[in-house]
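Note that this complex is displayed minus one protein chain, with the remaining chains in position.
The letters A, B and C name the chains in turn, as written, and every chain counts its residues from 1.
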């Protein structure tokens, strides 16, 4: 019953086997092996266009390098007030962009409020250098709140950004869960909707450590190899990252893993919503769910072996709690089993 | 006959198996699992003192974070003119130190010339802010030229640095090969000799991707967790790096791998020195060797399936070449087999 | 009737004459002339202790270098949500600290709310590297809202910071106005209250361009000369900055200028408060005041030759405005004349 986080899971057997197969032979270092090239080509296919893809090791690196590629002096990235780049990356974006700033924009359940975004953007003026200049809008898909932007919602945010000359970055640490839920083409959810750069995640969805920076217009990717190398993210044995990504993308394994995780979350959501003393904090659609439980129930579940985190209720007061209630986050993954879900729901009562 | 580089090898079976074992279970993310703690403890044992150890993914990251931990404004790192941080890391140190400078110091066969180092250091003066301030001396062990500093040589460099108030960093990307050659205690080659921070390498010696920043005085390591995180080097599944390092250190496997690589290099060195049309460019002791071959022989060897790199002769003219000769680098690894060496020497003739 | 800003004024005749006197002779460059030394000594006297003082050219530079001197990786500076470093310096602090972050803390009329500050500080934990680490608290004295912290208020903020191991920076762009108002010793308002580094302003109070970074414990100032030089803030003819500062400090001219500016603001405040159709937005004490005027009156004043800025009402709703009213900022300076004030108040009616 481990619902602590999808990064508490290990790696999927198919991924491990791909690494093992590649690890027992020699191959060129630093991203120029045939395998590295094959993975680049798989990304082209996946996104239905030529893209520039750069494997890195962590989501923090993918986000920081993506935004460094869009960086301008005195630059400001508009992002959700609860976004990972703002809350959980120790200033990595600020550092790797050479001093950029992240400006929080609100919005319910992890999604940017477009009107608030536009107001924030429209306060900048080239006449007033003191406030700096906006350099990108960053959205998270699926969001930190387990919600998923629709293709149309992404397109509207991108239109707002582009009307003001700004590129859009998507933190796709859980991109697979969003695509699996929406059932859309990855291209529709990204560049066709107006996204310029994507942090494509693999680690949370069955890889050991495999993320990629995807620049949809390769003509704008000139500097990314240098950004990656100076960030210490160009592995010598980059083949062993590529092996993971190949296995991950082949046969839409990435979507199968994500569908599994989403489905396990759906079962948990349904069970929690139906149980007498619990409810969902808000509707979510990906592999994260936020449950209001009696504190006594939470304690009992933990004693029974369930692992999950306490969570801060949203600052906007949208999840009122009784004194004996708490908010808790549960995350499922490729590794979650029906047995774990069954056991949890049974223990919840 | 793959002698291209030790990072063209894959990963050792024992390392792979350790990763697989850890990857099939759940565990806490971000470096706080029991396994992470065990590895920290293994480093304490290895170095015979309490150290602060931080796993990262690449040698570039280990070096850049190590030197960032020693950084000062207007700071200058003195290092060998052929060192990896200067030649091969795309400005990673300059970037991660916020604009530091690397100042080359000469010396034969990859080793810093102490007199030249001291002259360079003594040119700085706090009265002359324009030139910046020295912030560290960095040495590479084993060196990029396959040579190995003796314990005494390391101690003398450290004494020169410390007499001027400077800390010493050791790029130990091939630290194992140096220790295996010298047969000394790791502590004797590092902190007891005066080294403050070590980039401890695993990747080139049988790991998939596993390096560690070792700060010998944990009291000076306060900022390293933040440096690592903002660099995008704190893996979520850091357990899978720790699993490699545990398997690597257990039973002195790291030294066994290095001894094997060094021994294979010794056999190649002996064969090349003894062969009628080839010689060694200079004596080396670790798993890199530099051979003067007839160009025709080199071409023939490559046709026969040998992989190795052309190399630039030293700028100091210490390796004179005839018109039909070239300088070539051969690197052995944990994966090199007797059969590969035999085949190479046989083909060399 | 120029009340646009104190930096719209030029320079005081005594300051200009000091520059002229120094400019007609030769003298050593880069801060080592006798005059530079005399100014350092004047700062020692002013603050009743040995301090380390570094002249720079702009308030932005003084703030950025001050905070760079306190910088840590993943570092966060807590400051007021309306502070100059946050609102008006184009990411200078983020840039010069190598990627630091400014975290806004609220509080009425430009002053930090201590309880909110402490809550923000207490959310950080060394166990949770993802959120970064606090590196300083920065307060502005006088504030951007024209208010002045009492000695006791400064001391309480410093105590909160120091209890958590944090240094305190004071943006003293209008330090003179605060000291002139409080009538206290500069030492009491700074280091004796717990301030570690001060941006000491001269430009807004009669100098051409003269600010200084004051580090109260010279033992912690080692790196500041390098921070200043690499920031391009070490003038070659630093004597000409020093000449301004000498004339500024001599005979407490700086306080005389500030007292004059404050007094002119007092007259305006009294007149505006007493006039039938205007009022003060909030009480202020330094040389900035914020007036609620009928829009028609504001327009008429401008037609009559008055210069002043529209201002955003505080986001907390503490200054309710009728539809025909606006909020306006008026700033006085060493150059403001009684005639200007009289004319304004007469035109206000």
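Note that a contact is a pair of C-beta atoms (placed from the backbone, for glycine too) under 8 Å apart; a residue touches a chain by one contact, two chains touch by 3 or more.
The structure presented is a predicted model; accordingly, all values stated were derived computationally and were not measured.
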| item | value |
| --- | --- |
| Omitted-chain contact residue, chosen from C:108, C:232 or C:251 | C:232 |
| Contact residue for the chain not shown (choose from A:132, A:146, A:167 or A:232) | A:132 |
| Hidden partner chain, residues of chain A it touches | 30, 68, 72-75, 98-99, 129-130, 132-133, 223, 225-227, 229-230, 234 |
| Interface with the undisplayed chain - residues on chain B | 73-76, 87-91, 94-102, 129-132 |
| Chain C residues that touch the omitted chain in the full complex | 2, 4-5, 7-11, 13, 16, 19-20, 22-30, 56-62, 64-65, 89-92, 94-96, 203-204, 208-209, 226, 229-237, 239-240, 307, 335 |
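As a convention for this text, only the chains that are shown with their structure count from here on.
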| item | value |
| --- | --- |
| Shared interface numbering between chain C and chain A [over half = same, under half = different] | same |
| Chain whose Cα centroid lies at the greatest distance from that of chain C | B |
| Whole-Å gap separating chain A and chain C, where each centre is the average of the chain's CA atoms | 42 |
| Where chain A touches two or more other chains, by residue | 89-91, 94-96 |
